[in-house]
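Every protein chain except one is present and positioned as in the full complex.
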Amino acid sequence: MKALWIGAAGLMGLALLPVQAQKSSADAIAEYRKMLEDGNPADLFEAKGEALWKQKRGPKNASLESCDLGKGPGVVKGAFVELPRHFVDTKKVQDLESRLVTCMSTLQGLNADEIAKTPFGRGEQENVTALATYVAAASRGLRFNLPQAHAEERRMYEIGKRVFYFRGGPYDFSCASCHGEDGKRIRLQDLPNLNKNPGDGIGFAAWPAYRVSNGQMWGMQLRLNDCYRQQRFPYPGFGSEATIAVSTYMGVNAKGAESIAPSIKR
Amino acid sequence: MQTLHPMKILVVVTMVLALAGCTSLPSSAELDQQTVVAMKASFRDQGIAKVDRLNQDLGQRACSSPVAPGDDVVKRIESESMATIKWPTGGRYLGDWREGEKLAQNGRGMTWTDASAAPKDNGANCYNCHQIDKKEISFGTIGPSLWNYGKLRGVSDVTDAAAAPIVQYTWGKLWNSKAYAACSNMPRFGHMGLLSEDQLRDVMALLLDPKSPVNQ
Amino acid sequence: MAADPMRIRAQAQGDKAVVRVLMSHEMETGQRKDSAGKTIPAWFIQEVTAAHNGKTVLNAEWGPAVSKNPFLQFTIKGAKAGDKITVNWVDNRGEKRSDEATVT
Partner (left out) sequence: MVARRLVLERCAQVAGLLAAAGLLPSAARAAWPQAAFDAKNLADAVKALGGSAPVESKDVTLTGPDIAENGAVVPVGCACSLPGLKRLALLVEKNPNTLAAVFDVTDALEPNFSTRVKMGQSSNVFAVAMLGDGKVLYAQKEIKVTLGGCGG
């Protein structure tokens, strides 16, 4: 039991709380979340990402300062709330993280396939997350407005919608099983309805986020990866078409939502 | 001033549209097909979670849309699901509600980080979606509240013939929820081999045993 | 690898300054086991000190129960905009980190 000291908090029913606590529990949780907002450890990752963005690295000893995230080379502010989008150079719709890997490959000479294969939180993947945190933070307070002018962007939205509703696995779950209706929750966690704009700073507009439960910084790729794990699906590849399609679906639906990323989450 | 030939204008306009990506979308059926291809290409085996989990059966495929399937498909899914229900050996429906509560609390099992897919390593995940014992305030709301499940349905003695329909329905719902609602959000605990007969009996007891805290 | 920098925010409020610090540290308890069942050794910040324009104002001792990537808030009397705030930590492996911020 001792060995699980911290892990146990996330794994087991720790306390059967008295019935009278029920009415105020939502308020108490809100109070707890409020207390954590001031001093979000995501700031540490944002600072690290900023340093990485400006640092000359890789075989080409270059910084990422000329990386085109969709608004022109080097433009960071505002890029996050328009991703995923289509890029002419790669002829693909890319999300923030896969686009960062493209820049790390083209500008710095790092191996994109190697990075995609690296587990989350290790090596260059850790850097991708920090960079994504930095780029997202530069759009804090801006509203999502993904471009849909390109046919490929519209096609990815349509694929994403189908991916969102795709049921499978031993539990018959799809994304929609949990995120397809208003006002639902798992345990005490509110589930945003991702078929529409779920509100400012909710759902797509809240990631990357610092995860309190494990002290890790998670980008949208890892957020989706763990959703699929809990959906009891096989393992989605980093930057795979399904993950970018479903991100496009959520991002377009979130049009008008204010980004609070990087946020802090349970 | 040079005038442009209408044909030249058309060519230019087409090129501009193509450059801007203003081409038409594939048909809905083509998009369905492309989605299946994208899913297969995007996922890989990890631990016990193999890509064959993406091979959809009739119900999974028919319920993968915001639009509910047609009545005929619904009827077919429900009748085929009903036929899969394995009724408990010896007609014993109830186990130990204490074990049932533990299973209801346990949200683990069947992910790629779980070592084994055996029922003994799986939880029943109930509190993720349902209120059950009111003492547990951390419950989900995807499914209905199950507080007083047996009591509200007048089950005071599970061996009583009057209780048989609700006892059987509950077993069937746990075994294969799709027998009663084709696109139910609830996993098919018996049919998919998630829980053993004994584990299902324990969950049954949590819901139906008059002594269970759920029915106080 | 050297620890990542701290994030220090020091804001003047009347005749004092509120200092909020985030530190990058695992704060491993020594009670957890890895996937192979081996105990992960304790690794945590033990001492935190802070100085206001070079004069030490804070001494704190921490155990492994302080959360990962620790947060600390304290208030310095008589600090004003432009003053230098230095925060230092030392962990149980002897690793150290020192960062500075200016009161705004």
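Note that the chains take the letters A, B and C in the order they are written out, and that residue 1 is the start of every chain.
As a convention for this text, a residue touches a chain if its C-beta (ideal position, glycine included) is under 8 Å from a C-beta of that chain, and two chains touch if they have at least 3 such contacts.
Since we're looking at a predicted model, the values are computed, not measured.
Of the candidate positions A:186, A:205 or A:246, contact with the hidden chain is made by A:186. By the touch criterion stated above, the residues of chain A touching the omitted chain are 2, 5-6, 8-15, 17, 21, 24-25, 28-29, 31-33, 35-36, 186-189, 212-215, 229-230, 266. Within the complete assembly, residues 16, 27, 29, 31, 46-47, 52, 55, 57-68, 70-78, 90-95 of chain C touch the chain that is not shown.
FYI, only the chains that are shown with their structure count from here on.
Taken chain by chain, the contacts run in an open path, each chain touching the next and the two ends left apart.
Distance from per-chain Cα centroids to the pooled protein Cα centroid is smallest for A. In terms of their C-alpha centroids, the spacing between chain A and chain C amounts to 28 Å.
Centroid to centroid, with C-alpha atoms defining each point, chain B and chain C lie 46 Å apart. Mean C-alpha position of chain A lies 25 Å from that of chain B. Of all residues in chain C, none touches two or more other chains. Residue positions of chain A touching 2 or more other chains: none.
Chain A contributes residues 2-7, 38-41, 43-44, 47-48, 210, 215 to its touches with chain C in the complex. Those residues of chain C whose C-beta lies close enough to touch chain A in the complex are 4-7, 20, 22-24, 26-27, 29, 31-33, 39, 67-69, 71, 73.
Those residues of chain B that touch chain A in the complex are listed here as 20-26, 31-32, 34-35, 38-39, 41-46, 49-51, 53-56, 59-61, 63-66, 105, 108, 110-113, 117, 127-129, 133-142, 178, 185, 187-188, 192-194.
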